[in-house]
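A protein chain is absent from this complex, but the other protein chains hold their places.
What follows is chain A.
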Amino acid sequence: MINKIARSVADALAGIPDGATVLIGGFGTAGIPGELIDGLVEQGAKDLTVVNNNAGNGETGLAALLKAGRVRKIICSFPRQADSQVFDGLYRSGKIELELVPQGNLAERIRAAGAGIGAFFCPTGYGTQLAGNRETREIDGKQYVLEYPIHGDVALIKAERGDRWGNLVYRKAARNFGPVMAMAAKKTIATVHDIAELGTLDPETVVTPGIFVHQVVRIERVATQAGGFKKAA
């Protein structure tokens, strides 16, 4: 029998090695797998490369992982925020490496990894600092930069509902990076608020098919901003 439902966050995260590249979903308050990030702090893996749109807010979640000194490098599009003080301090003191990537390139490079694409020519960033020294090419009169995929060892994402085969549906703008990150990692762990009986998710509306998901952990809906609702449902 296939059963991807993990008993606990700790069980799901077991075995993440030092030096792993960890794709972490979420944008703003939506889709952040907060319980998995907290679990990763507990789990103890270090020397990590983290891929996320941002570089942590406040002192909790990703910021706590950074503060604990577990992250060697971060690949993101928007590190600077009003409350990104933990990242800011590490960056200014040279304790963390930053690879700044335009947001769409971040998404497409992750997607490319999941789709088995070796590299792709993308117009975004041509002629800018962020194109670095990468190869460029003119195709049909337009300029492109060669972009390489971003593979994850692990993806930590947050969905709304899932079943024991790993099929996922998301909620509103919390979908953001979840579907592409799920495809791009050797091991994808998703939190969900509801476990659906196999066969009860409408197959026409499954967003991430279970083939891309390895572990599903149910978490409580919490009445915090990152939990999705202001009020518990």
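Simple rule for what comes next: a contact is a pair of C-beta atoms (placed from the backbone, for glycine too) under 8 Å apart; a residue touches a chain by one contact, two chains touch by 3 or more; residues count from 1.
The rule we apply is simple: contacts and distances are computed from a predicted model.
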Report the protein name recorded by UniProt for the chain absent from the figure; options are "ABC transporter permease", "NAD(P)-dependent oxidoreductase", "3-oxoacid CoA-transferase, B subunit" or "Electron transfer flavoprotein subunit beta".
"3-oxoacid CoA-transferase, B subunit"
Among A:P33, A:G162, A:G178 or A:G210, contact with the omitted chain is made only by A:G178
Even though one chain is not shown, chain A touches it at residues 27-31, 77-81, 84, 87-88, 91-92, 98, 100-108, 110-111, 122-130, 170-180, 207, 225-230
